[in-house]
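Following: one structure in structure tokens, then a few remarks.
Left out: one protein chain. Kept in place: all the others.
Entry: chain A
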Amino acid sequence: MDPQKAWEIENAVKLVDPTRDALYKYDSMEQKKITSDRPWRADVHHFKHVRISAVALIKMVMHARSGGEIEIMGLMLGYVEHETFIVTDALRLPVEGTETRVNAQSEADEYMVKYLERSRQAGQLENAVGWYHSHPGYGCWLSGIDVATQSTQQTFSDPFLAVVIDPHRTISAGKVEIGAFRTFPEGYKPEDFGSSAEGMAAVPMAKAADFGAHANRYYSLEVSHYKSTLDNKLLEALWNKYWVQTLASSPLFTNREYVTKQIEDLAAKTHVLQGNISSRSSLPPMGPSSRRKGGDEQMAKLVKAAEKIASEEKMGLMAAMVKEKVFAAGAPQVDAAAHAVAANGGDTQMADAKAA
């Protein structure tokens, strides 16, 4: 067999659909042009979307999960296109975060530079377009330190993007909890205050002050992901391999600790709200609803958080119920059939298979 054929280059070409997989292309000339034009300078809201490749997403989620309670950090490779960041790959950085914050160190910088150099030599020409880190258990938003880090990056190596992943909530909700953010320049006042705060009903008590203090310093981008036609086929084949886990997992059991924590947090918040309201009601009724409004908002957040917990729990229960109906409902018959097998040796195999 001749060497070219053995390496199967032609076959590789057949696996790719140039139009549908267009995001995998990279035009370094165009990127240079964009980088020199800097269209994001004119509009602080220039970037609105992020598209993350299948590989990058999986790498980031796995990395976040591997950290456990510790925050981890890494970089994203990719490029920009119009108002969209295209993330093609992700790499881990050797940074040890504490439980609540993570900050790049010079050691990590050195690693990063070397890594990118090696990547380029191997044909991955993309630049770093952002950094990602994890918030284990407290949702996707930027803390004060994160805002400072991101702000520096946007000043010196724009276009740059911050991505936050919450591995704990990813596991408990069964879907990837991810947020992408860019900070506003120093001194910029967003019109719609709290736009980045949407969906942030469940920031834990301990973090709420930090969250509130910086919530108007950044905005979030819409995150979506993409995959190639080849990925698609592979994933189809893979699904056949891992469907077992869909049935076997029992979220109620695995998430118990997390749910308990969530409930604890909610109870504490409820308590605080109760305190606020009772202290206020002891005052004579005065002024229109200005003070009232804060309480309503808090209450709405509590409702939201409570409903979230309830719906996650409900999902877990349904998983357990489905399993019970499928596997345990017929248990007596299976039992009987199995005893028949034991009694008669292999003769009843066919009948038994039917019963099962």
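Going forward, contacts are C-beta pairs under 8 Å (C-beta built on N, C-alpha and C of every residue); 3 or more make two chains touch, one makes a residue touch a chain; residues count from 1.
Definition applied: contacts and distances are computed from a predicted model.
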Inset, instruction - Look at the options "Eukaryotic translation initiation factor 3 subunit L", "MOCS2A", "ATPase, V0 complex, subunit E" or "COP9 signalosome complex subunit 6" and return the one that UniProt uses as the protein name of the missing chain. - result: "COP9 signalosome complex subunit 6"
Inset, instruction - Looking beyond the chains shown, say which of A:133, A:214 or A:308 touches the absent one. - result: A:308
